[in-house]
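The other protein chains are all here in position, but one chain of the complex has been omitted.
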Amino acid sequence: MAGRQKKQQRPSAPQLDISAPRSTRRAGKWTALLLTCFILALIYLGYTLISKAPSYMAKSGKTTYGKVLDRDGDVLFDGSQPLTNYPPGQFADIGNLIGDTSGQMSNTIVAKHLEELANYSFTYGNEAGDATIHTTLSHRANKTVYNAFGDKNGAAIAYNWKTGEILVCVSRPCVDIAQGYADLESMPSGSLLCKAFFPTVPGSTQKVSTLIAAYEAAGVTGVNALEYTCEGSWVNPNGDAINCHQAYGHGTQNLQQAFENSCNPYFAQLVQSGIAPLSSIIGTYTRMGYAVNGQKADAMDLDGITINPASTKLSDLNNFETEWGALGQGKTLVSPYQLMLWQGAIANGTGSAVRPYLVKSRTTPTGENVELAVQRQTPQMFSAQAAQAVREVETLNSTHHYYVSFDVYSCGCKSGTAQVNDGGREYENSLLAGFCLDDRAPVAFCILIEERQSWDITTAQLARILLDAVSGIS
Amino acid sequence: MDLTPLFEQYPFLREAATAFVVIFVDICALVILLAAGRERRRGDRGWAQEGRGYMLACEGTLYPLGAAEILIGRHPSADIRFPDTEVSRFHALLCLSGGKWQIEDIGAQNGVLVNGRRITKPCTLHQNDAIQIGKHRMTVVKGTGKGVVA
Partner (left out) sequence: MTKTKPISHPFLLLLVLIAHAAMMILVALSFGITAEVVKLACIVLTADFIGSIILQFVQREACTVDTVLLLVIGMSTIYQSCFGGLEFALKHFAFGVGAFLMCQASYLVTRNPYRAERMKPLWYALFFGLVAAIRFLTGSRSMWIDLGFITIQPSEFVKPVFVLICASSIRTQLKKSSFLGIHFVPDNLLLIFCTGVIAVLQWWCRDLGSLPTFLAVAGFAFLLRFCYLREKISARLMVFLILCAVAAAVFAWKAAPAYVQERLHSDIWADMSGTGYQQVKALTAIAEGGWFGKGAGNGSLIHVAASRTDIVFSTICEEWGLFTGMMTVILVLFLPASILTVPPRSYYHSGLAVGVAAVFMVQMTLNIFGSCNLIPFTGVTIPFISQGGSSMLASGILAGFLKAAQAPVLTDRSTAKGGA
């Protein structure tokens, strides 16, 4: 052909390459990308469906539920058969803590672990077997403490401050889940909630927090040397009077004496003196978990159960409300659980408690054991020095005033009397927060007896019963 | 025929049979996927015949003609790209139709030369035809293999 180029003479024809040009290859790339995304999403979907299937079954009520057991294997809840099959009173003491599947209570172990309790597995369906949740509670000790309340209402909670296991958690009045909810209207109020988790007026047990705040700000020796005079009543700079329960006054006391006397004027003066500046008190309280002045504090979580944080109002050290709050009255509210937690951090002398837990492990319907408890520390709430100093003060308090009650146990504690104004009805609650250092019963506890009269059982007596009940549990 | 009594007697039988059959169905479906590899070879052979096994040889490089439209130009997304200014961004379009490759000038400033002649309308290419685009000279060559009939 005319004009044909000098042929590039090749010894043989080249190997044919027919790969598509990039303009059309692009289609394959986009399709591959789409497919990859879709397949990945599909894998995620499969994983979600399989892992959430027990929850779907539980939420739509298409499965039966397994058992909740205490640390010795005693049944606390059984979803596989009518609860009336159990002896009467079996669930009387733990109804508002463990709960049931009726949906009446939402902040309970069962309600928060429906998924784990479902007798369902994706592979074996509803015939899988029995799901079980193993708790750290001692049902025997719990019943003993529950019965010890007699006809009084209140709460008691205790945990092993070395391991974090909650051994006793009682809240009276308590619904008996075996009886059902037919007479819901006639049930005493508070039957459906566990008071150990609800903030209440702490009374003088608050002085522990105030003391910690003072130690944090001014050091242990400085605070221990402080002396103030109590004349039965003390008038603050604004002209408001803070009265002592001892009408004639305690005279001049040092800290240890004032703590043991639970002297309001002393602690009011301690707060007002400014030895611990307001910002320092607020800082310590916030670290301890208080929601100060309406600020948001994180709700605490105990195996899914929500515990509302303590709260208080601190505006001005000369202000009556602030001082009154630092004495555990007025706007201050703390749950027994949190009082117990601080005692745990005091007992171990570090200022950081082992986090309590209630659910130890679970057995899946297919028989697999899953450990759920993780031993974790709380954040540093206060310094180790403060913790050790308070432990010293509390131990002396216990030795001097509660020797009769605690006897063989080496304990530390702080009592409190809370003036509660419940919608116009005024009454006094009795509280005791403390710890036991003995290896027999290394527990931190908090006891609340509502409307205690002088002839009723004392918190210290109840604490002794509790210690005896949990003694030897390891 | 009712198989229910049999299953009631041996409850695991139904589960086992179900699992077996389901897995079997799925394996059948997957085998079809494996067959796609053969489909690919078939497609390649088909294209090699359709496109007559032509490629463009240019300064020692072989450019495959793997689609019905091949854009030659300076533009970064051109299939055959010459990054010098004598080549227009969109210079020439190679087009396969009815088993014939045609080259077309798509508004190139310096034109497209086939066998030394500047083309004004689409021009059918044959083996050993020389194409000049800017200073680049290309030759239409025929590859072997993949089912090309020489």
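We call the chains A and B, going by the order they appear; numbering starts again at 1 in every chain.
The working rule: contacts are C-beta pairs under 8 Å (C-beta built on N, C-alpha and C of every residue); 3 or more make two chains touch, one makes a residue touch a chain.
Source: prediction; values computed, not measured.
When the missing chain is restored to the complex, the residue among B:Thr85, B:Gln109 or B:Thr124 that touches it is B:Thr124. Those residues of chain A that touch the chain absent from the view are 20, 23-28, 30-32, 34-35, 38-39, 41-42, 44-46, 48-50, 52-54, 56-57, 59-60, 62, 120, 122-126. Mapped onto chain B, contacts with the missing chain fall at residues 1-4, 7, 14-15, 17-19, 21-26, 28-29, 31-33, 35-40, 42-43, 45-47, 49-50, 66-69, 71, 75-77, 90, 93, 95-100, 102, 104, 106-107, 114, 119, 121-124, 147, 149.
Operating definition for what follows: only the chains that are shown with their structure count from here on.
Between chain A and chain B, the centres computed from C-alpha atoms are 68 Å apart. Of all residues in chain A, only 1-5, 7-8, 10, 12-24 touch chain B in the complex they form.
On the side of chain B, the complex with chain A involves touching residues 44, 47-48, 51, 53, 55, 57, 62, 64-67, 69-71, 77, 79-80, 115-117, 128-130, 137, 139, 141-146, 148, 150.
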